[in-house]
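With one protein chain held back, the other chains of the complex are shown just where they sit.
Right, chain A next:
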Amino acid sequence: MEPTSRGRSGEGEGRAAGDRSTLTLNINGTDHTLTLDHRTTVLDTLRLHLGLTGAKKGCDHGQCGACTVLVDGRRANSCLLLAVAQDGARITTVEGLAADDRLHPLQEAFLERDALQCGYCTPGQICSGIGVLGEAQDGFPSHATAPTAPVTGPVALDAAEIRERMSGNLCRCGAYPRIVEAIGDVAS
């Protein structure tokens, strides 16, 4: 078997000489073409090369979720994504959620519910929460979904579902109850 590559549009040359490559990331609707050391993660690209410091570096090992962004619409830990492997990807950070001067409904809900204390984990919580809303709408089950639930169609997000689905985002201040409420507000 010899299947051929299927890539995102705008994909560049497959072979990269040396330890740097030129790549294009669409960040919050704008294309950025950058030449980066292959070791550069998406998180470091955002923070150090593009000045987008919303996504935070917490553990840098995929365990805390502070770096969560949306990649082609799905949430991911940007600290574990090599930028070179994401060439052509469409990335949304917390800075790209508001439409003009209007905050995203989940951002509004976090304010309304006072779902934070220090705020360090909040950009990751909000991006992850938006991912959760989309996943539930698209029928993705979780560990909290009853095995007898229908295998297609949206999943209703009760508190147990939200807690399970948000387990990849830690909050050292312990704002969890209000984070669950804020996501629940937007889900319903």
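Note that in this section a residue touches a chain if its C-beta (ideal position, glycine included) is under 8 Å from a C-beta of that chain, and two chains touch if they have at least 3 such contacts; residues count from 1.
The criterion applied here is as follows: contacts and distances are computed from a predicted model.
Asks: There's a gap in the complex where one chain should be. From "Heme exporter protein C", "Xanthine dehydrogenase family protein subunit M", "Glycine cleavage system H protein" or "Ubiquinone biosynthesis protein UbiV", what does UniProt name that chain?
Replies: According to UniProt, the chain not displayed is called "Xanthine dehydrogenase family protein subunit M".
Asks: Extract the touching residues of chain A with respect to the undisplayed chain.
Replies: On the side of chain A, residues 1-8, 11, 14-19, 21, 37-39, 41, 60-62, 65, 68, 74-77, 80-82, 84-85, 87, 128, 131-132, 135, 138-143, 145, 147, 151-152, 163-169 touch the unshown chain.
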